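Below is one structure, written out as structure tokens, with a few remarks after it.
A single protein chain has been omitted; all remaining protein chains appear in their positions.
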Amino acid sequence: MDKLGSVMVIGGGVAGVQASLDLADSNFKVYLVDSLPSIGGTMAQLDKTFPTNDCAMCILAPKLVAAGRHQNISLLTNANLKHVEGKAGHFKATLTRRSRRVDEDKCTGCGVCAQKCPVEALDKFNEGLSKGGAVYVRYPQAVPLIYIINKEKCLGCGICEEVCKAGAIRYDQKDEELQLDVGSIILATGFDEFDPSLKTEYGYGRHLNVVSSIEFERLLSASGPHAGLVLRPSDGDIPRKIAFIQCVGSRDATCGTDYCSSVCCMYATKEAVIAKEHMNQIEPTIFLMDVRAYGKDFDKYIERAENEYGVRFVRCRVSSIEEVPETRNLKIKYEPEDGKLIQEEFNLVVLTVGIKPSESNKELAEKLGVELDKFGFFKTQTFTPISTSKPGIFVCGVASSPKDIPETVTQASAASTGVGELLASARGTLVKKKEYPKERDVRGQPPRIGVFICHCGINIGGVIDVPSVVEYAQTLPNVVHACDNLYTCSSDTQEIVKNRIQEYGLNRVIVASCSPRTHEPLFQETIKEAGLNRYLFEMANIRDQCSWVHMHDHKAATEKAKDLMRMAVAKAREIEPLERVALGVTRRGLVIGGGLAGITAALALAKQGFEVDLIEKNKELGGFLRKIHYTLENDDTQEYLRAMIDNVYSNELIKVFLNSKVENVSGYVGNFKTTVTLDSGSEVKRELEHGIIIVATGGEEYHPNEYLYGKDHRVLTQLELENRITVAADEKFGNVVMIQCVGSRNDEHPYCSRMCCGEAVKNSLKVKEKDPEANVYVLFRDIRTYGIMEEDYKRAREAGVIFIRYEEENKPKLAKIKSEGKEDLQVSVFEPIIQEDIIIDADLLVLSAAVIPPQENGTLAKMLKVPLNEDGFFLEAHAKLRPVDFATEGIFVCGMAHSPKPIEESISQAKAAVSRACTLLTKDTIEAEGIIATVNPNRCTACELCMLVCAYNAIEIEETKRGKVAKVNSALCKGCGACAATCRCSAIDLKGFTDMQMNLIINTLR
Amino acid sequence: MKPAEKEWTPKILAFLCNWCSYAGADLAGISRMQYPPNIRVVRVPCSGRVNPYFIIKALQRGWDGVLVSGCHPGDCHYISGNLVARRRFAVLKDLLEYLGIESGRLNFSWVSAAEGEKFATVVKEVVEKVKALGPAERLVKR
Amino acid sequence: MVVFQMVWKVIGKNKIPTLIQELNKEYEVFTPVKKENLVFFERVSSGNEAFLDFQNTKKSPKEVFFPQTEILFTYEINKQGVEIEKAPVLKRDIVLLGIRPCDAKGFLLLDKFFSSGEYKDLYYLEKRRNTTIIGLACNRPLSTCFCTSMGGAPFGKEGMDLLLQDINDKYLIETVTERGEKLIKKLPWLKDAENGDIDKVRSLSRNVEKAIKSKVSVEGVSKKLDGMFDNKQWDLIHEKCLGCGVCTYLCPTCCCFDILDEATTKWKRVRIWDSCQFSCFTLQGSGYNPRPSGKERMRQRIMHKFNYFPKNYGENFCVGCGRCVQECPVNFDIREVVEAISTDIWREKDE
Partner (left out) sequence: MHNVENSIREAAKKLLSEKKVDLIVGYERGTLPLRTTPCFVDKAEDVRKLVWNENCDANLSKYLLSRKENVGVVAKGCDARSIAVCIFEKQIDKEKVVIIGAPCLGLIDKKKVKAKLDGRELLEATIEDEQIRLKGEGFELVFPKKDFICNSCLTCRHRNPPIYDVFTGEKVSEAEVDEFGEIADLEAKPAKERWEHFKEELDKCIRCYACREVCPLCYCKTCFVDQTMPIWFGKTNDLSDTMIYHLVRAFHVAGRCVDCGACSRACPMNINLREVVKKTEKIMKERYDYTAGLSLEKIPPLGEFKIDDSQEFIK
């Protein structure tokens, strides 16, 4: 049966967008379906993201725009899945596209309709906190930027139809049905927020000053209802004391949500920190059970919140909230660990709501024939974290279980690898390449500038005297044509632009209209279709940054428009055609590290038809996983590993190098050369060529110095215990004491090792299973059984495992007590609830030892020119949205090389790394940026300052006839211009934003 | 007073990074926030592109004030362009002020893509400051 | 040639301010002015500013005729083309008071440069033609002065219209040219000099000339340099020279310039000083530099002063003021070079 090279992605949140981009970039046709009128999902609603406090919109918007513009992606918004048939390789899907009452092809997104709409409707995006019209977009930067009429609110008054000069309003537009044939489906349906009114004891909906955390997020946002001011709903006062109540709808059997929502501890802390940043007088308190800061660099964030921002963390369950009628303040009753009941008054209470499976999951599961778990998430398995129960249908992000943004993005890429493995044979069959006329060579010609000035309906023309700007433009040097248009972006005007280019022999084009951020690519495409290099284009933003912001001063706005015109012309006179250099790609991968992540990556690459070299430093494959024998679900990991290793050796495309290490790496994306040393008795060196590198060097178990480890045979690590459990047939365990965080979260290793809480729960359950009489004590600081693992934690407690919390400054102590000729191990720990030391005689003391980075990471990082974080793990390009990429293109990271993590996450990451790699390997050539830095060798002194400031390692020093000079690698340069601005000699310039152009712009002052 | 001075309204040159501040300025427009019409925006890929020469040249040519705005630390589209630039600007600003250039003529801000309001506020404040200083003179070449 | 009556006048030192005050009514008057520890030639507006108790000024007075920055004209480009607006011309005539004989001789050399041949430099000449020079003889030459080796003298009159000669509390004024005489006539209150004073000045002149110890044998240097373009010594002597413009900018005879266009609110065409010692002096648009290193640049300076100029104009292009010797940041001493060439040390070393 023939497979189809197309994919349907359901859900346009960050997961859906990432999966779509990866697929589209590796030559699949993508249909991105969202039931909302625009993509962006929950992340578009966030203010800032932990742990970097990045502005969510700043980092997400470029991805949304990229998805909106990608020629291999079709956005199907305001659409729902109706029906699916077929199977992996060829599904037939029927969709319903609900009417927007706005013509998608005609709407320019100018927004006049919304300005004039007389209806005030509550704004859903701002969580009902502010008002918008009946014709609206979800958020200002919406993709696609097409308005929609809310038919429930619309009065049908006809005003919008009247003011829309583009004629896009269609009251009579009908819903339509759409058929899609796709090879595979990805579910990225995200989640719903828990409805806090279900927890009646917290008074949400009754007390005005009790808000949900999502509402609070909007309050914090600069684009939110109060533009970032934190004001409480009842009276608009600044709340001084704010309480965050954690686990509202998480870890709560009473609501059927026994799982941990995984993200709330961090996002509540983030909200507290940002509230504090916005208004210093705020005193935030977070009421929680455990601080689940299990992610990379999360603990550091919590520490800063506590110590630098003064965020107070109180461990307890809040029993009730009462409103003080006069002040509308809220009295919170809670019982801290010491058991004394306390009542405290707060000005505002934020309910940190948990994650709920999307309401649509049930219906989708039915239509698609896939299974849900008992909570309503799409069901997956440890070893196949992105596969649903039905072949050909993949799932990613929170659709399968609660997770944070990087995990979600990782899974989205991983799902794309899932598709790639399935549809490798059909790759590239459904994407079309656009043909353009041959580019006119305009170099050396005097500039002939054409200026097109847009009225944008009345958006510009209503404020700026456009004809006078046209007249002015005609007087400027090198301008040979200037005219005005009603909508320059409309398709008929595009034709006009093309005709004028021919008619007047234009070789530079300026459009004065809206923002280049949204419209430059469109106009560049137009001039390209007219045979001009796309870079021979310049824009003057006379709408967003002129007519819209000076609406009441027509004269000044017109003057400003003329100035902007003059600046654009000044620059246009100096712009030159730029080339996007095509670089060849060696379609072969290198994977460093033969553990779980490395093996998974190598197999995923090979399954998609790429040759792989897999390098392992030890004498056999398997890495850390060799020491793990079973999972929480009781799957046999060793069996899985054996099968994987067999697959590796039987795959002709994979070449394994054991006892090997990387000696040297040179080259760049698409064209790496690596020297590998094989130590098999005598040293052999091999040169490998490949287009990408995946770093999967794994982690190691910390060798504890604490608690007599290595000095007493009764003291083991968790992995050793696991081995013993597996080997020993029917052992009696007696008193087993487990101590968590041995070597983690301390000065030496300040991070959380993430997997140990799960390990401890898993092994204690196993001990109890093997020997029900055994007593298991787990001494912990925070139990971090995030996500669905929370259920196992509950299971362990139910099985009689005793969990005792200890404070960092009051670590458990171990003593050897001599009695009857033998020495007993005695563990004492301070119990915070009874406020006393308790003493346990331990037959086995099990240490949950930290996961530490391999020492050779340092050398490898230097060779690859990629960074490590403070803890010695590899540091990705961006903690949120580029979790497996490095800033240096063509190099990726996965597994424990990135940070400690459990099996399913390593697998997801490995597949994600492969997906990112495939966006390069599936291409014959990589197109370099046009806007890149260039070196003038006559000026360069090779002082290397540019190399220091380049974040992409794109500059190297080259020996030439004239001596040493810097050289920009066009494959790596991203065109930020930091080098150009840093160079004292002005030996580097940035194409597209040259010194000459900037100089002329500055000189336009009259 | 010469007639030209009577009619003086400040002209301020603003270098905005494409990914955050320029987007923030767009958002101010999309949200129809009104601010004084005295700034002229130059779009640059990153605040890291802003060479000190751009700023000094603007002052020499008689722009009454300069604003450079980029992504907040950590938000840079190019990872660290804004952080490299921050040091460069710190030194430049300290030096210019030391030479006696009025501090209000040199302005720097971090404005994110979501901070339309902040952008409008920044512009208002900068324009106010420059208005209070009067027309640029000290470094201007006539 | 116009014959005129040589007159000797005398002026008390305390009357100098009065003199300047009076000249100021009709002329732009430039005199030495003391600023902190340095003495410069500057336009003065009152008589008290002049400072005549100096050895020599820091900068040479050449900038009065050849300013460091001179706007030649301004222009605008519009749709019609280029519209030129000439720079303003001289409003009043100039009097330079207190010019040392070496600097006055320097003017004569500059005159050759700016007025010989086909192209006359009008900007220079207009100012030069309308200037009266009142010199001031040297009673206390510096240890680095070697004017006598260059054909000058501490009491030299070359290039002067009038010469002041210092005897205790007064100056004797010697009329040198008709222009000087004209000026004297405008100052009827000046007393005639007595013969005794004139004699005193003559003997003083001889004594001071004898007191100049710094001698450079410049005789025949020009000729010797003819064959020395490729002498190996050039490789060595330039080595410590850093290529700054101190020597050339302070020199009373160096007069290389550059012309460029500048954009302010209008376009300006500007002439600025340039120096053969700068690495970009001969740098061509293509990136090629015919004088790529300090060696060629140093050779140019020496050759220009002691070979090319003498060939073209019959005189060395140096007046022995010693400014370059005094001010060179690395103590490069042109006297040593000339001496070495003259005494054939170079030729011997080259062989």
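Going in written order, the chains are labelled A, B and C, and every chain counts its residues from 1.
The working rule: a contact is a pair of C-beta atoms (placed from the backbone, for glycine too) under 8 Å apart; a residue touches a chain by one contact, two chains touch by 3 or more.
Everything quoted here is computed from the prediction, not taken from an experiment.
A.B. asks: Where does the absent chain touch, in terms of which shown chains it meets?
C.D. replies: A, B, C
A.B. asks: If I consider the whole complex, including the chain that's not displayed, which of C:Lys240, C:Lys266 or C:Lys311 touches that chain?
C.D. replies: Residue touching the chain left out of view: C:Lys240.
A.B. asks: Taking the entire complex into account, which one of C:Ile302, C:Val325 or C:Ile341 touches the absent chain?
C.D. replies: Residue touching the absent chain, from the options given: C:Val325.
A.B. asks: Of C:Ile84, C:Leu122 or C:Ile272, which one is in contact with the hidden chain?
C.D. replies: Going through C:Ile84, C:Leu122 or C:Ile272 one by one, C:Ile272 is the residue touching the chain not shown.
A.B. asks: For chain C, which residues lie in contact with the unshown chain of the complex?
C.D. replies: Those residues of chain C that touch the unshown chain are 36-39, 53-55, 58-59, 68-69, 140, 142-144, 236, 239-240, 242-246, 248-250, 258, 260, 262, 270, 272-273, 275, 278, 280, 283, 325-327, 329-333, 335-336.
A.B. asks: In the complete complex, which positions of chain B touch the hidden chain?
C.D. replies: Residues in contact with the chain left out: 52-53, 56-57, 60, 73-74, 80, 83-84, 86-103, 107-110, 122, 125, 138-141.
A.B. asks: Contacts of chain A with the missing chain: which residues?
C.D. replies: For chain A, the residues touching the absent chain are 938-945, 948-949, 957, 963-964, 982, 984-987, 995-996, 999-1000.
One rule holds in what follows: only the chains that are shown with their structure count from here on.
A.B. asks: Using the touch rule from the top, work out which pair, A-C or A-B, shares more C-beta pairs.
C.D. replies: When the contacts at A-C and A-B are counted, A-B has more.
A.B. asks: Which whole number of Å gives the spacing of the CA centres of chain A and chain C?
C.D. replies: 73
A.B. asks: Rounded to a whole Å, what is the gap between the Cα centroids of chain A and chain B?
C.D. replies: Roughly 31 Å separates the two chain centres.
A.B. asks: Give me the residue numbers in chain C that touch at least two other chains, ranges are fine.
C.D. replies: 265
A.B. asks: Residues of chain A touching 2+ other chains?
C.D. replies: Residues 1003.
A.B. asks: Where on chain B is chain A touching in the complex?
C.D. replies: Residues 9, 11, 13, 18-20, 22-23, 25-35, 37, 40-46, 48-54, 57-58, 61-63, 71-72, 74-75, 77-81, 84-85, 88, 112-118, 120.
A.B. asks: Using the touch definition from the top, list the residues of chain A that touch chain C in their complex.
C.D. replies: Against chain C, the touching part of chain A is residues 475, 477, 938, 1003, 1006.
A.B. asks: For the complex, give me every residue of chain C touching chain A.
C.D. replies: By the definition above, chain C touches chain A via 77, 79, 263, 265, 287.
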